[in-house]
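Every protein chain but one is kept in place in this view of the complex.
Right after this comes subunit A.
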């Protein structure tokens, strides 16, 4: 049973290794990548079913005892994120066929390694392996960024690599401090340590700071809008589903397990969450291309998830988990829409093009669905997520947070309308009145993801049950800790 945990980590790595020694055979690469991600998706779904009753399957690779072994464990949160990211990666692979990204050399093996690192980071149970798996994820992202960027990627690539490298160095230093103060790096051994011992709290704070850089929390967000908008939209969709979300997941996990949800730090999390929401959404107001707007919204939406964590009530955590899962789907849908727009128009700048709704109604439908979901309108999943979050803030009496959340989603709707009116309505540009072919491989994935968002909004119950289970596991991590530490 627990051997299943290896599939999302080792499967893509092995296939990537095989594909790397067979370069240039694009058909084989596609078959390999799709099959691997389908298997990872099935493994994620099986894990999701297995963990739905709060069980935590644990695998100690190689059978070594507790602290030495490389352990993988899945609770409902990990299984949910592995599944959702597998869906997103599959959709991105389809879009990459349409946009021609996947014919770049080594594109598909790199994506597989990226996925392996991301899934591994969701499943790992100790801080050092978290560092290693984040590196496994980042290294292909460096190459993908310099491979699939547009003009100006040289400068953006340098900012990206330098920021993430600094973040990783800080993360490793934090892990060293944690080991120095506690003599352990496993989440099982560290449970509650930062709540009981101030020195451990400081050491873990360094880890959280580094993860804040990776998940682009304000005031550490500046690298994100500088780098993502110059990269191919399909690659950004991949990055948005995996890179920043791994950082966010790790922040949630460490705060829940190592800090035990210590109320002394909640004001800090809440302040960062509100700042991220406001700064991100205001940045989007001034942006002038679809990718830039969407990138700023990443910062803002991460703030919503963090707000749920800052409340640290059962309702708040469930809202955060539901929000995170549906947001990954919605944001990928929007970026894949941008990929289709860019393939059709040659650019995703807002000025000088329009009329896509008449020419490509299916794409307009996909964008409209995903955009409404991002802004939080019914019947999409974004509405359920925002409703849960607002209800949780009301229960806690956090009226300021509630007001900010409502205002920010209004401004979000505004900038989605800005994209809509600039790109989809109005007259098509005179110079290239015929949109270049936007094939079904470009329209299908965002349409499917927007459909999933609609389904998660209309039939929210299954996802809500998973979110509740995950929230219960975060609020009282005793079961997770017992399973992970093997005691």
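Keep this in mind: a residue touches a chain if its C-beta (ideal position, glycine included) is under 8 Å from a C-beta of that chain, and two chains touch if they have at least 3 such contacts; residues count from 1.
One rule holds in what follows: contacts and distances are computed from a predicted model.
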item: Chain left out of the displayed complex - its UniProt protein name, from "Cation:proton antiporter", "Carbon monoxide dehydrogenase large chain", "Phosphate ABC transporter ATP-binding protein" or "Cu-processing system permease protein"; value: "Cation:proton antiporter"
item: Full-complex contact with the absent chain, from A:124, A:289, A:326 or A:381; value: A:289
item: Sole residue of A:176, A:314 or A:413 that reaches the chain not shown, by the stated touch rule; value: A:176
item: Per the touch definition above, residue among A:60, A:266, A:331 or A:345 touching the missing chain; value: A:345
item: On subunit A, residues whose C-beta touches the chain left out of the figure; value: 67-68, 100, 103-106, 128, 132, 135, 139, 142-143, 146-147, 149-158, 161-162, 165-166, 168-169, 172-173, 175-177, 179-180, 185, 226, 229-230, 232, 289, 342-343, 345-349
